[in-house]
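Complex shown without one protein chain; remaining protein chains in place.
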Amino acid sequence: MNDIPADLHYTTKHEWLRRLPNGQVEIGISDYAQNALGDLVFVEVPEIGRRLRAGEACAVVESVKAASDVYSPISGTVVAGNAELASHPELVNLEPYTAGWLMRMEIDAPEPTLLDADAYAKHLAIQVR
Amino acid sequence: MAFIPHTSDDITAMLQVIGVQSIANLFDEIPSELLVGPLALPAALSEMEVGRLMADRAACDGRYLNFIGAGAYEHYIPAAVWAIATRGEFYSAYTPYQAEASQGTLQVIYEYQSMLCALTGMEVSNASLYDGASALAEACLMAVRANRASESRRVLMPRTVNPTYIKVSHAIAGNQGITFESVDFDRTEGRTLLQSLHRYQGEDFTAIVLQQPNFFGNLEEVDELTDWAHQNNILVIAVVNPISLALLSAPNLWGLSGVAKRGADIVCGEGQPLGVPLASGGPYFGFMATRMQYVRQMPGRVVGRTVDTDGRAGFSLTLQAREQHIRRSKATSNICTNQGLNVTAATIYMSLMGAQGIERVAVASMRNTDNLVAALTSIKGVRPAFAGHKFHEAVLLLDRPVAPVLAKLAGRGILGGLDLAEHYPELGNALLACATEVKTNNDIETYANALADVLSQRS
Partner (left out) sequence: MSELPVHPGLELREALIFSLSRPGRAASTLFPLHADAVQITEQVLAQIPMHLRRRIAPVLPEVSELQTVRHFTRLSQMNFSIDTQVYPLGSCTMKYNPKACNTYAMLPEFMARHPLGPETQGFMSCMFELQEMLKEITGMRGVSLTPMAGAQGEFAGVAMIRAYHRSRGDLSRIEILVPQAAHGTNPATASMCGCSVKEIECDANGDVDLGALQAAVGPNTAGIMLTNPSTLGVFERKIVQVARIVHEAGGLLYYDGANLNAILGKVRPGDMGFDVVHMNLHKTFATPHGGGGPGSGAVGVGARLLPFLPIPLVGCEGSRYRWMSERDLPHSIGRLSGFMGNAGVNLRAYIYMRMLGRDGMVRVAEFATLNANYMMKRLTAAGFEAAYPNRRASHEFIISLRRENSLFQITAMDVAKRLLDYGFHAPTTYFPLLVPECLLIEPTETETKQDLDRFCDAMIAIREEMQQAPEKLLTAPHTMPVRRLDDVRAARELDLAWKPVG
């Protein structure tokens, strides 16, 4: 069963987004995505200061059998990358929604519509079928 | 039937199991209008006949006393090298995808990677690329991925780099929008001067290519050139001759004492001098090594050491997620098959020779080339083209066009070198010649006498 926390927003490409109290957002990949990739062996996060458009490839998650791009759910500027992942990529497998976050961003354009937890669960149900 | 072991009983039994009358029925899904009649091909030869044919063709090619280098060098190859490399277990195996049944090939590649790292001083090496020329093209593509400070996709390409490597880089990397800025060389010393780079100061370049020794056989001032590049956020791609690395500074140390405190970033080159015969230009192998920080931008296969479920050490292909069969259109390169058997030969060669043996080969080649240059330049009408330091190859200037002279020498069974008229017309009647360790004083004298004789005739 896939873990889909109710307080997060999702994309159809399996990224999640969390609003932080300071107005920034935190971004990672969903439990479903980490499970589909298998044991991660390498994670590359974007450098601080990089400006991203919504839908732009910005990070890479790599397992022994797959390497996948992560796309930014929103437009904005990267303010932090999860440095822990360089030596511990398995954090994304173990705690995809907490310690396995990929990056934090400052939003500079109005947010596009993202999926809520229910909508993402439905999206997964269709995809898995 | 050539290489087909089926008896008529086998065929009958197999057709029966399949449930068809004849082998022709097995092709009944192919639209009949597409089937062709007999092709216009020669009839089959027996092994004995083909052996005779090839012996005749080989005799027709003959043997020459060779003084051409220019990227393919005639070194002595110990008998053990190909006796082992052509063992069926190496020769007829596939790429080691089933690691447990391919530990031999995998361990050879791991040992090769280790030796290549030792020679170049770099941290990681791949399992090989096709040849030196295409390795440089791949290095340029890799530099674009690795140098995130640069957006220009422009590469500085000195004219002292092997001109064919430059052409191949254009053909392969050009399709991805990479452009090359040609940098001229100093006519007196035959090398790239630091001053010639100053005009590019502050411009955005992705990489610079530095060949050591350069195509003329001369030594580049790699330290100051490397340091300049790094001060300008330009990656350094070193193209090196592996034999020369016994004597010349390892690329990881180039420029290290300079302001930027950083050696070459990507090292590549032609592996042929390490135990691979001249053989009309291939198969050879290209090598590539780099810093650990760029390992995921490096193309080609890589073998890693790991453990099995019992905790025993073993080897497997790793970092495969970069490769075409997983990453598809986003792969670092489309390369899959590389030059495994030649790598096997090179690994055996490096083991047999060791650092000491390779150093002796380098020293003997340098000494013979010195002797060759001395013998040839003592002939009236021959002088050295450049004043700089060199490794085991040199450019000589003749008093008349080179091609007819070479043709006359070839008529006497001597390959006198490479005519540079096509690639460097501005040098005049320039000849690139090389004498590796396999040449004797007698060979050099034979060449010198023949050249003196040819030049004594009126051109």
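Letters A and B mark the chains as written, and numbering starts fresh at 1 in each.
What we mean here is this: a contact is a pair of C-beta atoms (placed from the backbone, for glycine too) under 8 Å apart; a residue touches a chain by one contact, two chains touch by 3 or more.
Quick caveat, the model's predicted, so the values are computed rather than measured.
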item	value
Absent-chain contact - pick from B:131, B:265 or B:393	B:131
From B:149, B:259, B:355 or B:374, residue that would touch the chain that is not displayed	B:355
Residue among A:27, A:64 or A:78 touching the omitted chain	A:64
Contacting the left-out chain in the complete assembly, out of B:334, B:378, B:441 or B:456	B:334
Residues of chain A (touch criterion as defined above) contacting the omitted chain	39, 41-42, 62-64, 89-90
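Definition applied: only the chains that are shown with their structure count from here on.
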item	value
Whole-Å gap separating chain A and chain B, where each centre is the average of the chain's CA atoms	43
Interface residues, chain B side, partner chain A - complex	148, 296, 318, 320-322, 326-327, 330
Touching residues (chain side chain A, partner chain B) in the complex	41-42, 44, 47, 62-67, 69
